[in-house]
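Complex shown without one protein chain; remaining protein chains in place.
== subunit A ==
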């Protein structure tokens, strides 16, 4: 026969056992982040995030449904939808202007920031850049084209209708290309009049709204030469595709992957720890070799085939040109209207 004491004791243990997972869950912090999909997302979900969760005894909720900024805009600043925002640099500047993200991430908050190249924390960056791609020219190797050496090669009359770039209002690579036209044919990246004039001269040109579409157009031969980031071409290495990437002599534009923390985050320490984790040499190597991104951490040693092509030395990094997104975003509406009219028809 079960005594009352035994029954009460057993009940208490059973109740505690049943409640344990929910108590544990309540104590486990959740870090809300944004991250890309595709190969990057696969690596993050399979390796990077589980290891981070294990080490920091937390759960990570990763949003891969782009665009992130409108969602962050719609959430309260004191209880933001994300703790860590991962976007390209132009969007970080928009968020910073609206007070949605912090200004700088310093070594005090994330010690590995001390080891990054200067471009990753330059005055053109809010937050900290963890990787960059080089925006240059992708081209078909089976069309009898010489490897481009200058951005001006895209204007070659032979490429009429077979050159490609982006719908400028919706794509930052297109915006970078526009600024580069100002540098090539005018007084500098901010010479918009020269850029508009040069853009007019590039017609007929095929314009797409995202880089994946440009990759598809290059692979199908729909364009013979187009503006693209190096990783969008290098990822096809070993697949016997007749495409290659060229870094123009005038320099390559930076397409930075930037992390930043929202000021209203309730788990700021964890957010900084995540950024620090993403800057660790082993995390950087894994992702850099997985998706062909140039790492921000100077201490990363990539395998030879990646090291040869990516921006992994001070000399190579010096070819990077970082646009002033604060300046561009302030004029974006006017620029959008102007280029829409230029490129229509």
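By our rule, a contact is a pair of C-beta atoms (placed from the backbone, for glycine too) under 8 Å apart; a residue touches a chain by one contact, two chains touch by 3 or more; residues count from 1.
Following the convention adopted for this analysis, contacts and distances are computed from a predicted model.
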(request) Leaving aside the chains on screen, match the unshown one to its UniProt name from "Peptidase", "ABC transporter permease", "Cytochrome c prime" or "Rod shape-determining protein MreD". (result) "ABC transporter permease"
(message) Given that one chain is not shown, which residue among A:73, A:190 or A:319 touches it?
(response) A:73
(request) Using the touch definition up top, pick the residue from A:94, A:211 or A:297 that touches the left-out chain. (result) A:94
(message) Considering the whole complex, not just the chains shown, which residues of subunit A touch the missing one?
(response) 67, 69-70, 73-77, 94, 98, 161, 167, 169-170, 206-209, 213, 220-222, 332-334, 336-337, 340-341, 343-345
